[in-house]
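As you look at this complex, bear in mind that one protein chain is not there, while each of the others sits in place.
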Amino acid sequence: MAVRKKSGHGKDFSPIFLAFFLILSCGVFMALKVETDGIIRKKIPGSSIIYIPSGKYLKFATFGYSSLLADIIYVWAIQYYSDYNIPERFEYLDHIFSIISELDLHYLDPYDTGALIAAYEAQDLDLALKLLDKGLEKNPDQWFFPYTGGHYAQMIKKDQKLAQEYYKKAMEVKGAPDILRRLYADSLYKAMDYQSALQAWLEIYQTTTDERVKKIASNHLYRAKATIDIQNIKEAIEKFKQRFGRNPMDLSQLVKAGFLGSLPKDLDGKEYVYVPQTGEVEAPTIWWKR
Amino acid sequence: MKIGAIALNTFKEAIRDRILYLLFFFAAVCIIFSRILALLTVGDRVKIIKDVGLASLSLFGALMAILMGVGLVFKEIDKRTIHTLLVKPIHRYQFLLGKYFGLVLTLLVMLLGMSIIFLAVIFAHTFKLEWQLLVAILFIFFELCLVTSVALLFSCFSTPILSSLFSLSFYLIGHFSWGLETLIKKVKPGLGKTLAQLLYHFVPDLENFNFKMEVVQKLPIPPKIFLFSTLYGIFYTVFVLTLALLVFRKRDFI
Partner (left out) sequence: MAAVLKVEDLHKSFKLGFIPKIKKILKGISFSVEEGEIYGYLGPNGAGKTTTIKCILGLVHPERGKIEVFGLHHLSLQAKEKIGYLPENPYFYDYLTASEFLNFCGQLFLMEKKKKEERVKELLQLVGLENASDLQLRKFSRGMLQRVGLAQALLSSPSLVILDEPLGGLDPLGRKELRDIILRLKKEGRTVFLSSHILQDIEMVCDRVAILVNGEVISQGALHQLVSEKIHFTEVILSGIDTEELKGLAESSSAKGERTLLKILSEENLEKILELVHSKKGKIHSLVPRTETLEDIFVEIVKQR
């Protein structure tokens, strides 16, 4: 610019030249973008989220848009966890889903999905249950959470006692569907707490108005009673064996010998089937075929 | 050189803008506050200071670039100082470029100031100077040069509030263009997808200048990207300034 421009016209660059230059530079930067996209930079995906100490603080920083942010992080989390190329993605599962729940306590899906990911993908059942517990704590009307918890406890951990606790919690939620009570009763049975199971099924039987449910309850009552009775009978047989060194010929012998107070009958009033050679006692009817 | 004279003049004017010092103050507060925040974490304390520091430099730098760029041009047009300049024997492009370089110079000075505070705080903590931090800051500067050119473009034809909003949108979109890429992957191939891909390549990718994470986590950076990112920045800036010039040439100053 040291030399004065001597343009006869005096205008700056002509518009055509500028337009050409515009398109050229556009083309170049777009090509460069393709290049830079190709360069692989090591990323720590989600590092920015991992870094946030707690959702509580984040909530203050978001000026009331916390639920939107919860949505965004949740959507991101789903993409993140669907990417099987990130082997370390489960390290911050707890952290990320805690943040989401702290941002928006009543956003229900993340509790459930987080628990699902924890249970089936990260194989961390405790975390799954923790998430479900939090879900219930913040949303006491959601029976679904403890129900799922019971389900996981039963299916994955195979911890019937734990499952039973969860089903009880689920059952107690206001507005919970009746089937939960049946699941609870069933879990009691599976946890081998037969007396309580009996009680529970009795209660269901007595309080339900649905014929089908009554039938189911009665079947389960049958089974529970049968199990208790058979247990008692078997105990008596053992005592008999100890005393007399052999199985009793029939069950009435147990009563005569004083090992049983009275001979228990099944719910329908029928006698239990006893095979003296093996000492096996069975219910006369298959409980679910009644 | 005429562009140089205008640039220097712009610098002298911009450096007196109080908004800059307000933002500088906030940035300094953030950086110093991070020092205190670092006491609350367990483990690597310097990481927080570095993260907060670089984020402050980037964010407040962007705000400075936008507010200063928009405000300055608006003031010239509003107060009519631009009339006295444009009737002198200068081309309009010389005026525009002079303004741009003046703004860039101001930004450089402000960024240097903030960087010194930042590096001082880090030094007080670790007693060493990491050159990688300087790399991250350098690319923050390149990013801000691009943002400034955008602010200049919008203020050539729009009101200051709209210009600020548009420039801010540019900055935000630039940092989330990868979202567009993710979305495009899920679209069925066809005309829509091709158009979307074209759009994706056009939309600015400010993440190209973002080395904050790599620097703080001490990850390796492929050297190729330095060259390509710089070139990307240069050509995008040229594009924006050319656009600004096209708009500016035809503008009437009533």
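By written order: A and B. Residues from 1 in each chain.
What we mean here is this: contacts are C-beta pairs under 8 Å (C-beta built on N, C-alpha and C of every residue); 3 or more make two chains touch, one makes a residue touch a chain.
Given the structure is predicted, the values throughout are model-derived calculations rather than measurements.
Shown as candidates are B:F33, B:F176 or B:F253; the residue that touches the absent chain is B:F253.
Contact with the chain that does not appear here is found for just one residue of B:R35, B:K50 or B:H91, B:H91. Counting over the whole complex, subunit B has residues 2, 5-6, 9, 12-13, 16, 79-81, 83-91, 250, 252-254 touching the chain that is not drawn.
As a working rule, only the chains that are shown with their structure count from here on.
Between subunit A and subunit B, the centres computed from C-alpha atoms are 48 Å apart.
Residue ranges of subunit A in contact with subunit B, taken from their complex: 1-2, 4-5, 12-13, 15, 18-19, 21-22, 25-26, 28-30, 32-37, 39-44, 47-48, 51, 53, 79.
Taken in their complex, subunit B has these residues touching subunit A: 1-4, 40-41, 51, 89, 91-94, 181-182, 201-202, 205, 208, 213-214, 217, 219-222, 224-225, 228-229, 231-232, 235-236, 238-239, 242-243, 245-246, 249.
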